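Every protein chain of the complex appears in place save one, which is left out.
So, chain A:
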Amino acid sequence: MKLMWFHLMPYTELPDDFREKHPSVWVDIHSSLFDPKRAHRMYNDFMDELEYAAECGFDAICVNEHHSNGYGLMPSPNLIAAALARRTRETPICVMGNSLALYNPPTRVAEEFAMIDVISGGRLIAGFPVGTPMDTCYAYGQNPSMLRERYLEAHDLVIRAWTETETFAFNGRFNQQRYVNIWPRPVQKPHPPVWIPGGGSVETWRWCAEMDYVYCYLSYYGYKAGKAIMDGFWAEMDRLGKDRNPYRAGFLQFVGVAETRAQAMELYREPAEYFYGRCLHVDGRWATPPGYMTEATQRAGLSSQVARAAGADSTLGKGTQERFAGTAKDMQGIVERGYVVVGSPDEVAEQLREVAKSLNVGHFMLLLQFGNMGKELTRYNTRLFAEKVMPQLRDLFSDWEDRWWPKPMGRAERALPADFVAAPQALAAE
């Protein structure tokens, strides 16, 4: 199976009384909380951590997009991905992803992803989320009633921009462009693998099956809440006559590894409580704006067995307010409810093996940095996972082919960024 290292890039210095004094981590989080000089350190630490994860042998490094958000400092994940493309050699880069409806024209996404794919020599995974209500409708002012239609149309435009060889006119409902002809073109043919992060809507599952895309369930609430969603996904694949190739799916999971479980509980308590207590403190005003959720999904949320089976942490058919209100915020609850998997390497490996099998998920996107976790602990968690956990999971699903993985250029064909480190010293010596 594939073990991917995911960074949200949370601002790590939200005050202790953040929840009491501030209404929301998202949309209207106050600018006075942001210290650019501290953030300079954070960005550089975070990029070090992503590069370190690549060094340690994770299958991919992942970044994502958020706006006006205190736990996600990447309004443009493409900037980070471009930097990572230069500082890593082999590791695929998963941009999870670009919210298509936010780009005008959407060919911007086709261009930037093509640039990353070309610079990295074909290592890009192209994620296309609709985007959360907070990011899209509030921070970016998109109309919730048209967001999904715009998203789907932008998707069609991007795929055509990647694949059509002649300049073409795009005559869409929302986008009209007379001359579409992006330059550069992606290395990967026909285009980089497309992954779709989504909630639990059956429309998304069907669309992923139809397009042969990877479906990713990126919830912060772990495998217990995710189980019902993934069961629903596989039931739908069965209905559509698709195989149960676990690489059709991706799943996000927080993990904290230490020598022992007790030590892990101690080490990861603060960052976990920081994340679930402060980072997910979102004002109920930014609840699902009307139209963001399709009526079919509302119906499912109001009526279906799936929502009930998923329990309190299910996101299905729920607005932001409902989602964040009932969640655990103390370490005991966080671990009991499965948001964060903690333990010794063997315990974590055993749990994740079970989770992967039970959810039938071939791509784990692992959050080994979360909340205000510092650089040292992040490195420790990352290294321990790479050395002691990863080998125990590698063989899983080895009888399936991952058809959705990047196909980079051959090593011999790829450029090697120049190393100038020695030059200034040499000059100084003269």
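Some notes on this structure:
Keep in mind that, in the parts below, contacts are C-beta pairs under 8 Å (C-beta built on N, C-alpha and C of every residue); 3 or more make two chains touch, one makes a residue touch a chain; residues count from 1.
We take it that contacts and distances are computed from a predicted model.
You can't see one chain of this complex, but its UniProt record names it "Alpha/beta fold hydrolase", from the set "Alpha/beta fold hydrolase", "ABC transporter permease", "Oxalate:formate antiporter" or "XdhC/CoxF family protein". Only one of A:36, A:141, A:241 or A:410 touches the chain withheld from this view, namely A:141. Residue-wise, the contact with the chain that is not shown comes from A:173, picked out of A:87, A:173 or A:357.
Note on the undisplayed chain: of the listed residues A:151, A:286 or A:370, the one touching it is A:286. The hidden chain makes contact, of the residues A:167, A:303, A:332 or A:358, with A:303. Hidden from this view is one chain, which touches chain A at 137-138, 141, 143-146, 173-174, 283-287, 289-291, 295, 298-299, 302-303, 319, 321.
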